[in-house]
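A single protein chain has been omitted; all remaining protein chains appear in their positions.
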Amino acid sequence: MLRNKFAATISLALAALLALSGCAGSNSSSAGSAPPAANPAADSFSETPGSAAEDGPLTPFPETVTVRVNKEFNPDIWYPEGESICDNVMTRFYEDQLNIRYKLVQEIERGQYEAKLNLSIASNDLPDIFYANASQIYRMYTAGQIQDQTDAYEKYASEKVRGELEVNDRMYLAPAMFEGRIYGIPCPEDFSLSVPQVWVRQDWLDDLGITDFDPKTNEDIYELARTFMDKGKARFGILLDNGVGNTFSCLNTTLRGLAHSEGQPINIFYDDGTGNLVWSDIQPEMKDLLKEMQALYREGMFDTEFAVKDYSKAQEDLAAGYVGVYINPFTVRGPFAKNKQNQPEAEWTAFPIPAQADGSYHVSAESTCFRWLVVNAGFEFPEAAIKGQNLWHELWQGNHAEYFHGLNEGEYSQAGEDFKLYPPFWFDPPMKNLRQGEVFPDAWHNRDRDSIASPETRKQYDRSIRYFEKGESDLYTGWTNIHLFDMAFPILKKVYGAPDNILFEAYTGPTTDVIANKRPLADQNRLEWIIKFIVGNADVDAEFDTYVSEWLAVGGQDVLTEANEWYKNK
Amino acid sequence: MKHISLSYKIFTCFAYAFIAAIMLITLMVFMHIIAIALSAAGPAGANIVGLVPIDFTTESIRQAIGDPMIHRTFFNSLGRLFLGVAFNIVMMISVAYPLSKDNSRFPMRNFYAMIVLITMLFSGGLVPLYLWIKQLNLLDTVWSLVLPNGVPVFLCIVLMNFFKQIPADIEDAAYIDGASHFTTMVMIDIPLAKPAFATVTLFAIINHWNSWFDGLIYMKSPSLYPYATYLRMLIERMDRIQSIEDIENLINIGQRPLMMAYVIIGIIPIAVVYPFLQKHVKSGLMLGGVKG
Partner (left out) sequence: MHGIAKRLKLRSTYQLHLIVLPALIVLVLFCYIPMFGIVIAFQDFMPTKGFIGSPFIGLERFRYLFTLPNFRNVVVNSLVIAVLKIAFTQLTAVIMALLISELRAEWFRKSAQSIALFPYFLPWVVLGGISIDIFSVRGAANSIVQLFTSEPIFFLGDPGWYRVFLVSTDVWKNYGYTMVIVFAALTAIDPALYESAMMDGANRFKQVLHITVPGILPTLMLLLVLALGGILNAGFDQVFVTYNPLVYSSGDIIDTMVYRLGFEQGQYSLATAAGIFKSIVGFILITTSNWMAQKFLGYRVI
């Protein structure tokens, strides 16, 4: 028995040794068509006689195309009996419409997607079409693992999708473009994810009889937070986290909200007016903000231990009802709903952040595209990616929206908001919520459902009606919808006047070696210093220059140089 | 020990009190875990649960037991445990017995010892090992969890030291009676080393039961994860925010009682085998340099 096992092990080893050397050879040959080389398969496909004439954004493939995909495993998503992550009503719809069949080759536990994709990249074991972030795309591009999608995109991207993705000088496409070619289709989120609003506990305002709260200055916000603490409502004034995993951190949005009235942008590159790009967080103007934050910390405005808490730990404090002032964009469905669950009396209201001295708004905003859809270099049908996204847009906002949202309200109501994760890939049109904010408030207050054209908005309207008028206990959408649609989106639309008053991240160039490898080091250094300044472990006047020189040394200088070089040649 | 001095009496009193206090702290941590698991989500999330459950409920325990993934991953873990520990034991014998001979009796001994020890220090790192496991077609199989950890060097040293304590005379006598190395190993050394086997088995079990990173790396679907990997993913899932979907799902925060229920379920197998093996640990954990 034992001997057999050893014998088997040895032969296995020998076979594997041979396989390894053989494999390395075959790998290099398959990668022969290195980065910039166009994909021969794509060309041959478009030359196929007869198909070119009628081949549009949503034309089905003549023969069923099987696409190998990976998906995030998420036990919280509900599927009806007999359906699963990669075999459900939506994937079947894609097969009907486009003749694309999705085959699941890897399920990745939620939260581990980027790390496990890194491993797949290093072992060159990639699916056909998949999400990747900018630095992963850069690495795969240099290694020749993904293919140029320019031709497929130019030929097949529907007008609607282009309209959503090509806003603001193609800022969403740029990080995944190399030498002018498109290597990734952006899957952006709402443009305003990093644009803050001031959220306040309305029920506490009511209890304390405060009816005239309307923050014109930062001091107004602090005053309210102090009142909440003094009257025993709140444990600390303003919610703050440590900014780790910083895209969604409330550290950045809070800094941004409080810096705005001083005209100081946060965490972006911007043109200083001389044609040079500068990095916001090392500007001398930051000193005032940091001193202000330090004074607030000393006063007890923030949780003494906010530096220990990451985003989700901080949200637990919000859910527990410890805090009544929260400077954040609208992405707070979950925590608000949890708060309402813990404290049924809880109500929240949104206000615009204080305006600049002249009453105008120039809110700085980071790019809200974090992932792109890429196509494996060896995959024959690169247009499957963009066609899928075309169909997704039709389902989410276009011609099939009635069907999609109808299902979501009907048989698939139990899936809730997660229904959008049924299709293989999804993105949120960045400006869509502005449009919703325009329509919803009037329709809601007049109970005028018919004035809503978008099936998605109508769906949300119905959910809120069911919560507020029919007593359905759907906190997560029914109750929070009002915060999004009636409070947050109208502020975006009416007050910030977006996107004109939004100061977008000015570096929209391609990802490079420096951006991919040194930017994370510089970002970590920034975070470390900012938190040190806030809690008073470092003196702002004495050590700000040390911070700046350290930030430049760890990679900031390289990033700046590179960004400026790109900006000059733009 | 006839005349016990007063100072020694005082000393022992203090020793009792001191050790009792330290053990109490340890016990309190476990009581805290259990108390959270049996509390309602609200007070647990607010970090006000001490040693007694607040708003006692077994809901979390029931919810954890009802999770279909727990059955699957628990089963996966048991599979790797039996296979992995059995394999470990064979490998440990394979290393420990020959290396327990000293250099004069087994001239290659130091060379082999070096080969074994080097693996404790050097490794190719994550990617090469992953590629190699993939090459061998072991991804998604229990063998990817068993084979790379097949030779636990530290435990080999423990076992080797125990073998070394066995007087050479016994073996020599057996040899004169015509027994081969293999026979002496099977008939004499292994039976004598029972406490040592109990000890290394206990630690091999713990290693396999608690290791999570290999499961995360080598398994392409969560339904193949061992329990430790699944548990870690559950706990991390509460913390990791990578996409907008994660934020929307933060409705799930404040599940501490549920997490602790999972933790307790995860401790059960260890708690079951621990008393049986632990009593041998004291006599089995022979470690020490050899004079000379």
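For reference, chains read A and B in written order, and residue numbers begin at 1 within each chain.
Everything below uses one rule, namely that a residue touches a chain if its C-beta (ideal position, glycine included) is under 8 Å from a C-beta of that chain, and two chains touch if they have at least 3 such contacts.
Everything numeric in this text was worked out from a predicted model, so none of it was measured.
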The listed residue (B:8, B:75 or B:276) that touches the chain absent from the view is B:8
Touching the hidden chain, out of B:125, B:167 or B:191, is B:125
Out of B:69, B:90 or B:166, only one touches the absent chain, namely B:90
Touch assignment to the omitted chain, from B:23, B:86 or B:170, lands on B:23
Per the touch rule stated above, chain A touches the missing chain via residues 2, 6, 9-10, 13, 17, 21, 23-25, 27-28, 30-31, 114-115, 118-119, 121-124, 135-136, 139, 142-145, 242-244, 304-305, 307-310, 516-517, 520-521, 524-525, 527-528, 531-532, 535, 537, 550, 553-554
Residue positions on chain B contacting the omitted chain are 1, 5, 8, 11-12, 15-16, 18-19, 22-23, 25-27, 29-30, 32-33, 47, 90-91, 93-95, 97-99, 101, 104-108, 112-113, 115-129, 131-132, 147-148, 150-151, 154, 157, 172, 175-176, 180-182, 185, 206, 210, 212, 228, 231-232, 235-236, 263, 267, 270, 274-275, 278, 281-292
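We adopt the following convention: only the chains that are shown with their structure count from here on.
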Within their complex, chain A touches chain B through residues 2, 12, 16, 19-20, 23, 73-76, 105-107, 109-114, 116, 119, 122-123, 125, 189, 193, 245, 248, 310-313, 315-316, 319-320, 331-335, 337-338, 342, 370-371, 417-418, 421, 428, 476
Contacts from chain B onto chain A in the complex sit at residues 42, 45-46, 67, 69, 90, 126-127, 130-132, 134-136, 216-217, 220-223, 225, 233, 236-254
